[in-house]
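Report on the following structure.
Complex shown without one protein chain; remaining protein chains in place.
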Amino acid sequence: MSALNNKSPYVIDDQKISFTFDGKKYFGFKGDTIASALLRNNIRLIGRSFKYHRPRGIYTCGIEEPNALVQIPSEYNDPNIRATVKQIYEGMVVESQNRWPSLKNDIGSINNLFSPLFSAGFYYKTFMGPKGFWKKVYEPLIRKTAGLGKPPKKFKSKSIHFYHNVDIVIVGAGLSGLLAAKKLVDTEHDVLLIEQDNFLGGILKNTKKIKTINGQKVNEWLKKTETLIKNSKNINVLKNTTVTTYNFSNHLVALEDKSVGNLQEKNKPELVLHKIRTKHAILANGHIERFISFRNNDLPGVMLAASFEKYIHRYGVIPDNSPVIFTNNSSTFSLVKSLIDLGCKPQAYVDAREKKQIEKKTLDLLDTHNIPAYIKSEIEGCDGKNKVEEVSVRAKKNNITKIKTSMLCVSGGLNPDIHLFTQSRGLIKWDSTQLVFKPNSSFQNTITLGSVSGNFSYKKTSEEVNKKLNFLEETKNLEVKLDINDFEKFNIKELWETKHAKKSLWSKSFADLQNDVTTRDLKQAVLEGFDRIEHLKRFTTNSMGTDQGKISSVNSLGIVSKILKKNISEVGTTIYRPPYTPVSFSAIAGRSTYKFYDPERKTPIHPWHVNNNAVFEDVGQWKRPWYFKKHDGETMYEAVQRESKQVRRTAGILDGTTLGKIEIKGKDALTFMNLVYTNDFSKTKPMSGKYALMLGEDGMVKDDGIVCKINDQHFIATTTTGGAMNVLSHMEEYAQTEWPNLNVYMNSVTEQFATFNISGPKSRIILSRVFSDIDFSNEKFPFMTFNKFNYLETEIRILRASFTGEIGYEVYVPPKYALALWEKIFYYSKDFDLVPYGTETMHLLRAEKGYIIVGQDTDGTVTPIDLNLNWMIGKNKKDFIGKRSLIRSDIVKENRKQLVGILPLNKSENIEEGQHIIESETLSTPIRKPVKMLGHITSSYYSPTLDHCVAMALIKEGRKLIGGKAFVSTPNLKTIPVQIVKPAFVDPKNEKLLS
Amino acid sequence: MLLINCPYCGERDQSEFSNGGEAHVARPKNPELVSDREWSEYVFIRANPKGIFYERWVHTHGCKKWFNAVRNTSTDEILKIYKLGEEPPTLKDFKNTPKTPSGEPKVGSGNFAVKKL
Partner (left out) sequence: MKKKYSFFSVLKNSLSYHENWKKMWRSPEPRKSYDIIIVGGGGHGLGTAYYLAKEHGLKNIAVIEKGWLGGGNTGRNTTIIRSNYLWDESAHLYEHSLKLWENLSTELNYNIMFSQRGVMNLAHNEHDKKEIKRRVSANKLNGIDSYWVDKNQIKKLVPIMNTDNLRYPVLGASFQPRGGVARHDAVAWSFAMRADEMGVDIIQNCEVKNIKTSKGKVEGVETSKGFIRSNRVGVAASGHTSILAETAGIRLPLQSKPLQALVSEPIKPVINTVVMSNAVHAYVSQSDKGELVIGAGTDGYNSFTQRGGYNIIEDTIRAIIELYPVFGKMKMLRQWGGIVDICPDASPIISKCDVKGLYFNCGWGTGGFKATPGSAHLFAYTIAKDEPHVINAPFNLNRFISGRLVDEHGAAAVAH
């Protein structure tokens, strides 16, 4: 038995570290994983299984672990952590999962008693009655039992992304990976060598299979090679980094753990996600041992043979001094050898192969050391309470011998780790000699080396490396001589599961450990017709655990192929879905989170808004003042009523900087503008503006704004805030792809000007004071004209336009001067009570006037005709974008929805936006039959000027209904009687606007 | 993750680009002369082949230039990129690529068996 002080001689670090597991304190050494440290302390029981809550221990020594998953309360309660990967640090707190109240006495293990019922598809066949029980009783209960670990705690990641553009990526720094790297030392190829572990060498350090390389001891050779690689000008090495994803175009994603063996530092990235573009990817990522299914093959104490060996050599811990070894292949020779070298003696050696198949070296060793050998035999099962106590060996048909032991090492063969290769969409094939799926042909620039290619013998490694990499320029043939202490040629006997000696309802062989899928489940699934491997996976949940069946999925295929009497290659494999191992959400998100989630765009006036108690609204990425709170107690409603009243009484100013501005220039600018807008700009006078509509090719309103014509070759268009990018893209697309013959260029100038909208009866006099040299009189500065003016050492543009119905001006000023000018305007308007207003007041004022807002009064299904904007369509124009769509058969029909105004009959009643116009006065609730809806309220505000609510609506055949009555629904399914009117409530004759 | 070789800027990640659907769909010269059906074909119907696809891309987060590409939509391989106005390659240039290769394997669903060109 191993104990802390009874360690193997291979341990590297002596620094003692303490940690707790389920509240109890243990010691391990620096470099230990949770698993190796617990094994050092003789802890075998680590967790409980998903469905049956069966006791589970440590099965493997790496990322393939299905059982030993733990929770780390000292790291924000990080769940489902592989104990076989995660390294310990001083003070680490570890807890077992999926058990209550304790790991030893878990109430959930009662499920095991009922396990004969919980067969594959159990839930699909049960819990269907009586009526209502599923929803109220069964389903909530089932859901409660979900999951393995507990949810993690709130955590703010510092993880970052790192980009690489290289020529060659080598995945895995084992023997083949290192040889590949060595071959590329000091060449012109830009190389990235990626190793999952925290050291280079892989198998060279995890086993004693290779004694010398080129006459040097392995460690010496490793040291030299590492130095050579490190000093090479062209090779970068990433350790603790796992390649998780292999996308198209040789794009790889790798995850680097920056805090291996340490508590995560608060202010440094704990994870780095490397995003790699490469010309060639060399996969040298090895293989993973697989298990064999037998009765109780899940008991703590059953461990994969190569993992056992790795614990000895890598961690210096001997999990057990006298295990029973069970194998069907050549690979277990080195385990026998390692144990004997340490003076340990396996209790028994059970090999399914014929004697002549077994390596002579192995037989000699067993013979010399008097180790009982059971040839052509198999393990029928094992027994014990919470751990292995006894194994049953079946030599001949049902001739069972029982052997007392506390550990059973199993090897069912080796699986080339083809996960990444198949992610790259490479093709695999079944090798019926070695019984493996191995790469057949690459789809991308992918090269596989070593055991991932299915080459398990080290003898030919250098030959393979040379053969596959010699095409790379500047590479020379490597001469590598290995002194190997391993099997010569891999051989294996097909054995996926062993038969139970006695048929019992409760006896189980597992095909998938984590998801508690038994071999019986697989057989039942096939019986029910789930003979396609994807169906089987989905019906039984086989290989859908966090380990994705790394040690077991090929076995399941083997078992199924036997039942179906098919070749395993005909059964096929399921898709290996990325990532290779689970990847933290934080790492995927990287730095574009929290305050960097999405940029906040702010206008130059923003600080002023903040100082003046603006409440902001998100419009796209922009922060826009929604309304200004005059005092803390003021509600939004009060503020908006106050602001809008004041605009109509004196004047108001709105920060309109966020509106998109696009400058269009070129010899054919006029032709172009006539094509992208509905309006005809041919007769528009220079230096004047026009309210303009833009349609999609489907004839639906896409955007609106004011287009200013400087001359036929130069226009400036404004867009909605949210539409700015789309409008520019739309214009670019047509200019480049549809009308490349037109000489026209466009650019966004949104950020180059701040825009102030000043409107109200006093706006003229205020601006006259601010710009004393400009004549703002109606004659000199009529509605919809604009001009450029010198201002300080810059130039500004002023346009007379209005979105409120009052006299109004838009001032365009370079951002640098904007805030000062804004303050200056306030300085000069002291006598006139200028009010700053936000978007809500803007919406209210324009609604009173009957102006639409694209995106509020339209929704992508509305034509200009629906909006009564026929006057904006250039009648003489032969074509513009969307024109043809306006005469389609269903578009010209009069029964479309049209924009109208809505007034409540009872002036004190308030209409809510988004409510619907209906014909009937009462609604019978609950509503069982759909109620006929004529349309919906697009805008609704309480007008302080008129002292009642004004609303706009899109109503079926609305124009015909003007003057009539209807009802508007409320959220409580009451109705409000309303009158349908023209959508203009204030100054319908534009007297104020044009004054 | 596509790697797109913008003819003006060079190779960039797909996230810098936007796709514009089928290429070489000409807008009717005289829209008012075409029927409702022909017009709807122009507005709404685009080729959607599994295999060789002539398509448009724009380097949205870059030079904002539109260009054309030929891509195999069953493998996402970009076979050719050419500027607007340049002569499109003919289908014959890609004769080894079947128009609708049946990529899926006979059994299972893994290991999408697509033959490289």
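Chains: A and B, in written order; residue numbering restarts at 1 for each.
One rule holds for everything that comes next: contacts are C-beta pairs under 8 Å (C-beta built on N, C-alpha and C of every residue); 3 or more make two chains touch, one makes a residue touch a chain.
Quantities reported herein were computed from a predicted structural model and do not represent experimental measurements.
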| item | value |
| --- | --- |
| Which of A:H274, A:R532 or A:K709 contacts the chain that the document leaves out | A:R532 |
| Listed residues A:H251, A:R290 or A:R797, member touching the removed chain | A:H251 |
| Candidate in contact with the missing chain, chosen from B:K50, B:K65 or B:K80 | B:K50 |
| Among A:G108, A:P372 or A:G620, the residue in touch with the chain that has been omitted | A:G620 |
| Touch residues of chain A, complete complex, unshown partner | 50, 75-80, 116-117, 119-120, 122-129, 131, 134-135, 139, 142-144, 146-157, 245, 247-248, 251, 253, 275, 503, 505, 520-521, 523-524, 527-530, 532, 534-535, 538-539, 541, 546, 548, 575, 577-579, 582-586, 588-590, 592-595, 597-598, 600, 617-620, 626, 659, 698-700, 720-723, 839, 842-843, 853-856, 858-861, 885, 888-891, 912-916, 918, 923, 926-931, 933, 936, 969, 971, 973 |
| Positions on chain B where the hidden chain makes contact | 1-2, 13-15, 18-19, 21, 36-37, 40-41, 43-46, 48-50, 53, 55, 71, 73-76, 100, 102-104, 106-107, 109, 112 |
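Criterion: only the chains that are shown with their structure count from here on.
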| item | value |
| --- | --- |
| Distance between the centres, which are taken as Cα means, of chain B and chain A, whole angstrom | 26 |
| Chain B contact footprint on chain A (complex, rising order) | 247-249, 251, 277, 422, 425-428, 441-443, 532-534, 570-576, 697-698, 729, 732-733, 736-738, 740, 878-879, 883-885, 887-889 |
| Sites on chain B touched by chain A in the complex | 1-3, 13, 18, 20, 27-28, 30-32, 34, 36, 39-40, 42-44, 56, 58, 60, 64-66, 75-77, 84-85, 105-114, 116 |
